[in-house]
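The complex is shown incomplete by one protein chain, all other protein chains being positioned as in the whole.
We just call them A and B in the order they show up, numbering each chain from 1.
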Amino acid sequence: MIPAAFDYVSPDSLAGALEALGSDADEIKVMAGGQSLIPVLKLRLAAPTLIVDLGRIPGLSGVTDEGDAIVIGAMTTHDEVATDALVTEHAALLAKAAQTVADPQVRHRGTLGGALVHADPAGDLPAPILALEAEMVIVGPAGERTVSAADFFEDMFTTSVGPDEILTQIRVPKHSGWGAHYEKFTRVAQQWSIVAVAATVKTEAGTITDAKVALTNMGSTAVRARAVEAALIGQPANPDAVRSAAAQAADGTTPPTDPNGDADYRRHLAAVLTGRAVLTAVGT
Amino acid sequence: MARINMVVDGVSYSDDVEPRTLLVQYLREDVGKTGTVVGCDTSNCGACTVLLDGVSVKSCTLLAVQADGHEVTTIEGLSSSDGGLHPMQQAFHDNHALQCGYCTPGMIMQSIDVLNSNPSPSEHEVRDGLEGNLCRCTGYQNIVKAVMSVSKGGAA
Partner (left out) sequence: MTTTEERPAAEIGAPRRRKEDQRLITGRTRWTDNITLPGMLHLTMVRSPVAHGKIASIDTEAAKAAPGVIAVITGADIADEQGSLPCAWPITPDQKAPPHPAVAVDTVNFAGEIVACIVARSPAEARDAVELVDVDYDDLPVVLDMAAAAQGGELTHPDLGTNVSATWVYDSAEAGTGSDVEAAISSSDIVVERTYRQQRLIPAFMEPRSVVCDPTGEQTTLWSATQIPHILRLMLALTCGISESKVRVIAPDVGGGFGGKLQVTPEEVITLVVARRLGRPCKYTETRSESIMAAHHGRDQIQKLTLSARRDGTVTGLKVELLADMGAYLGLVSPGIPILGAFMYNSIYKFPAYRFVCTNVFTNKNWTDAYRGAGRPEATYAIERIMDELAVEVGVDPMEIRERNWIKHEEFPFSTVAGLEYDTGNYEAATARAKELFGYDALRAEQEQRRQSNDPVQLGIGISTFTEMCGLAPSRVLGALSYAAGGWEHASVRMLPSGKVEVVTGTSPHGQGHETAWGQITADRLGVPFDDIEVLHGDTQISHKGLDSYGSRSLTVGGMALVAAADKVIEKARPIAAHMLEASVDDLEFTAGRFNVRGTDSSLGIGDIALAVFAAHDLPFGVEPSIDAEATFDPANFSFPHGTHLCAIEVDTDTGAAKIRNYTCVDDIGNVINPLIVEGQVHGGLVQGIAQALFEEAVYDDSGTLVTGSFVDYLVPSAADLLNFTTDRTESPSTTNALGVKGVGEAGTIASTPAVVNAVVDALRPLGINDIEMPCSPYRIWTAIQAASSGAKTPTDNPTVDEPAQPTHNAATSEAMTTETSGDNAIDTEGGRA
């Protein structure tokens, strides 16, 4: 319950934060909302010697409209993402997924950027970010770089953010008018996803014209269900067609086995939940 | 040690704390607000829920230093200055929404937050709003009833 002792800085600028990351402390952790980090500290599964708190840096949160994309500050909380008008209009899938993260108290503190950098394979935000083909803006000593969501998630709890870098923004291409749904399967409400499916779908006159689907907890990172997407495009938005396409959801995945289910069960769930997510997204 | 300034239940405090001090530990051990309790160490149970600048947070999942410069409201700060109960406290009493009472401070604080963000929730929305608070005694039915009773359009 009591974390190991650490030094703590809460710089008031990004430059100050980057400087702190360059210090010679043995193990440095960046803290955004702290909702994943602090539980780990309490159990002493991590014992950093320096924590760099991003909480007092201005300008890292909020959502702005930049034409083709909306830009979400990394420190924007799950609650803000879930209820923000721009996100709801242009990236509804992300808003819906954010609404399912943990519980209200955690959503008040936890941040989009923090969750993405934490990269928990059972976390709810990588999948919609992957499906929406977002771009991640990362700032480091060498300046700013942009990484596609597909390249961002490298492995379980591992992203392309370097130890001296900070994720500052998530640029989400507008998916205005797309239907969206995040279908999350758990045994109790607060549980991490056993499997979840993020689906956003564009339809014209009852036909699916575009579809993006990604899966939570079906491998060491969130994964795109490309076969499903390909199979959906051009199909009528009806249950038979959607379920038929969804049957391929687990293709190429490597889901884990734990007391909540083995890999086969998760593959089956992925197909069933994909069908449900897409059907809900298209409003059927 | 880090210097922090915090308003807790309307009173300003200024203390030196270790950075690792959790907000709940600061509240209980330094400020003496033992009404806020710890029920778990994985941020699941919600017993430690307080309002930070009016919004519910789990005080076991916040460092005291993160709350520097902010305002915290605990279960002990809800009563009016004349000692009258907050409507949510009264509703918990009237509806027998507590038994052992250990989860109650967190449950009341979160219930207040539920209504702050949605003054007219459905019963389903109340239940979802309390998903981060565990109670082992009541089976939740009377808690939901209590919250509904003080919502707009509620029975109270």
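Throughout what follows, a residue touches a chain if its C-beta (ideal position, glycine included) is under 8 Å from a C-beta of that chain, and two chains touch if they have at least 3 such contacts.
This one's a predicted model, so the numbers in the text were calculated from it and none came from an experiment.
Across B:66, B:89 or B:149, the residue that sits in touch with the chain not pictured is B:89. Checked against the hidden chain, the listed residues B:31, B:75 or B:150 yield one contact partner: B:75.
Residue-level contact of subunit B with the missing chain is found at 18, 20, 28, 33-42, 44-45, 47, 74-76, 78-79, 85, 89, 92-94, 96, 98-105, 108, 123, 126-128, 130-144. In the full complex, subunit A touches the hidden chain at residues 1-2, 4-5, 43-44, 185, 187-192, 194, 259-262, 265, 268-269, 272-273.
Going forward, only the chains that are shown with their structure count from here on.
Note on chain placement: the centre of subunit A and the centre of subunit B lie 28 Å apart, centres being C-alpha means.
Put simply, subunit B touches subunit A in their complex at residues 2, 18-20, 22, 25, 38, 41-44, 46, 49, 52, 55-58, 60-63, 65-66, 110, 113-114, 117, 128-129, 131-133.
Interface of subunit A with subunit B (complex): residues 1-8, 10, 34-35, 38-39, 41-43, 51, 53, 55, 102-106, 108-109, 189-190.
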